[in-house]
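Only one protein chain is missing from this complex, and each of the others stays in its spot.
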Amino acid sequence: MIRVLTVAAYATLLLSVLACVAPTVLTRSSYQQQDRENTNAAPSARFPLGTDDLGRDRFTRLVYGARTSLLLACAAALLSTGIATLVGGIAGWIGGGVERTVLWGIDLFISLPWLFLLLSVRALLPFDVSPGSSLAITFLLLGLLGWASPARIVRARVRSFVTSDFVLQARACGSSGIRLFVRQVLPNMRPVLMAQFFVSLPLFVLSEANLGVLGLGVAEPLPSLGSLLRELQQYSVLNSRPWAVLPAVVLTCVVASLYTLVSRSEARQ
Amino acid sequence: MKSIHRVCTCQALFLLGVFAQSSGELRFCLRSDPRTFDPQLVDDESSEVVRYLTAGVLIRLNRSTQQLEPALAASWRVSEKGRQIDFKLRPNLRFSDGTPLTADDVAWTIHRILSPALHSPVGDAFRSGPGDVETHVSAPDALTVRFPAPVSALALQFDQMAIECRHAAKGQPPVAGPFAVAEYKGGNYVLLKRNEHYWKRAADGHTLPYAATVRLDIQQNRDLEALWFRRGQIHFIGKLDPELYDVLSRESPASVHDSGPSLDWLQLWFNQVPSAPIPAPRKAWFASNAFRRAISFAINREDICRVVYHGHAKPAAGPVSPSNKLWFNAALKPDSHSPAHALELLASEGFRKRGDTLFDPAGTAVEFSIVTNSGNRIHERMLTMIQQDLAVIGIRVRIVTLDFPSLIERITKTFDYDACLLPISGGLDPSDQMNLWLSSGAQHEWYPQEPRPATAWEAEVDGLMRVQASQTEDKARKVAWDRVQQIVHDRVPSVFLVNPDAMCAVSPKLRNATPALVWPQVFWNDDQLAVSP
Partner (left out) sequence: MLVLLARGVTRIVLISLVAGVIGATFVRLGPGFGASVQELDPRLSDATRAEIHRRNETGSDVPRYYLHWLASALHGDLGFSPTMQRPISELLRERAGITVAEVSEGAAAGAMLGFLLAVGLLGCSPAAASFLGGLGSSVALSVPAAVVALVCVWLDVNPTYAVAAAVLPHSFQFLAGVLRTSAASDHVLAARARGVGRIRILFLHVVAPVMGEVAAVSGMAISIAFGASIPIEAVCSRPGVGQLVWQAALSRDLPILVSMTVLIAIVTIGANTLTDIVVARNPERGSAR
């Protein structure tokens, strides 16, 4: 059973990588080509997932949307997790006044209405920026703004390691400072960091969907998982075109597969 | 037996009377909290709904026949070409608290709405020129109102003016309309109750309104509104989306109504403000009549009507809907979809298509962005279709969606945009569009508040708009307004896209509902609506 699940996880990730690297292998048509005579068509041989309300192939848009969102959300999640590790790690490791100051800074950061910063950045961007670049900038900002809550958790974990036996033993053996932190603490932080990464990945995809309401998401005709997920808020879509939930299924499968494979490798160690 | 029959008949009549008197609670949705309950400060739709239900007006526009009818005023007479109006009020009028309604209250209301300190949007319709308005109360039920200058469509403007009580006590002021506000729970609902002193009677003598109460639930989500309608929790939905119309028509065909093209239209205009921070080549393109005309021919309006509106829209030819039979210029036809003709027009200006790209005479690839408000699926789909249509003639379009405040800032203040797509709510009368077509108007979208008309045709339009505003005879006004429609159709300062249909859903439990084209589509005869148990 475990083997089956592992194989399934690998297959899902392989398909995701293929979609990211060579979407034309999986698709036949363009994601923006409108077939206005076949709008909201049901799944068929020609359109495996049917068409959307402008007659565009849903399957192609799902592949390209997954490519866009997963690549950018992964990058943003890595960025936010990296910043959280740095900030939370320093605070937890040094402790004392530094830790208190950093915690204050984190709390202030969490409290600010960053939505207006995103709106301001969008306003500053020239309209000639391509939809892909505009979306990349949005995800970059999400990554730069999404580190604060994970940083608190990282800080708490690092703090608990400071007085742990293995760190004490390492200190007794002469290890100290950055070397001690990198060689002893950081590897033990992996489960927490991985958990934060997995939580951030779908969070950023969904944030892009919500920001789309304010014009901060992807611009047409470029699809994203977020823009495809926004369709689910319409009752008429869920009622008459239930296959529209597939973007949520794809996101779930990718995140679950990543989680399964990493957990397996953690368990083997 | 006869006596039993008599008793039963009496009981039935009694019940009918009781039923007619307290015909349940009318329920429908507001899309947001009302911003104000002061009828003279209304500037949003939700507040306007409450005003319509509670306001006693002198003259009421019958939304079905589009004719003016006496309301609180039994009769009126317009003279001096719209500068003076004499009213004769109905006898024994009262506000909802029983206070008599007299000409004194009418005069006080007029002075209030025209007070500069109040900044009443209602008053703006009456501000025809500098100077003060004069009112002369000759009897408790008669008054004369004289304006400093003629007011265009004077009688029609009184449809928006709610008569207020001059001596109202503090708290919720009394009203003269069919309903009065009884309760307001922010974010939840507004509850109105029947005005027991309402002046109107039904043809059979019963007091109106039929409904005992009106509950306006605040619901922004259209899908949830439709769900409530299907569950019978509300009695109608106005301004129905095409998608929801189709969903509801599949489930209950008799409940949906499509009254034909509404008075609204969607248009795309190009930024022609000379000081706009956009590249010079684009300014040159947008200033070219042939370029704008080419865009108009390149767009497939039929497809937009079919795909975006599911057939519930008509291609638009100009700023007047074909449903507005009195003012529509029937000689105008929407530009047909013809990429070939579009390319010919562009070629006449020196544009050349090489491969998939169109180049201007200077060799610059033609590309620009179109902004619209975010979160509106219809606008986004329409722009995506326009993007593909213009790609056929080699023009690359970027679609930019912005939240409303950012969008308004760009199109009214910074002018940092190329083109914009937005809907316009057209009124019945040409004077409702003065600010749109006068070159000095604030809503002169492509170049607001021009210091002087930038082109000869804009100067001609200015003259024609002033002519129609100063005339009282509809025939003379129509000649001028027809000419304005012809000019803007030919000169294309805005590309007129579609007139969406006026659609609504009405529960079979709601009696006497006859949906009209003009807002409010369903509850225009609010005092006649009754709810079956």
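For reference, chains read A and B in written order, and residue numbers begin at 1 within each chain.
We adopt the following convention: a residue touches a chain if its C-beta (ideal position, glycine included) is under 8 Å from a C-beta of that chain, and two chains touch if they have at least 3 such contacts.
For clarity, every value in this text was computed on a predicted model and none was experimentally measured.
Here one chain is not drawn; of A:54, A:72, A:87 or A:229, the residue touching it is A:229. Among the residues B:75, B:138, B:412 or B:532, only B:412 touches the chain that is left out of the figure. Interface note for the absent chain: among B:43, B:69, B:132 or B:356, the touching residue is B:43. Within the complete assembly, A:251 is the residue of A:19, A:49, A:222 or A:251 that touches the hidden chain. Where subunit A meets the missing chain, the touching residues are 2, 5, 103-104, 107-108, 110-117, 119-120, 122-123, 149, 152-153, 156-157, 160-161, 163-166, 184, 187-188, 191-192, 195, 198-199, 202-203, 205-206, 209-210, 214, 229, 232-233, 235, 238, 248, 251-253, 255-256, 259-260, 263-264, 267, 269.
Mapped onto subunit B, the footprint of the missing chain covers residues 32-33, 35-36, 43-44, 116, 119-121, 124-125, 127, 185-188, 218-221, 223-224, 227, 403-409, 412-413, 422, 424, 427, 432-436, 441-443.
Heads up, the rule we're going with is that only the chains that are shown with their structure count from here on.
Subunit A and subunit B have Cα centroids lying 44 Å from one another.
On the subunit B side of its complex with subunit A, the touching residues are 223-224, 226-227, 243-244, 246-247, 303, 306-308, 367, 369, 371, 374-375, 380-381, 383-385, 387-388, 398-403, 406, 417-418. Taken in their complex, subunit A has these residues touching subunit B: 32, 34, 36, 39, 53-55, 119, 122-123, 127-128, 130-131, 212-215, 219-221, 233-236, 239-240.
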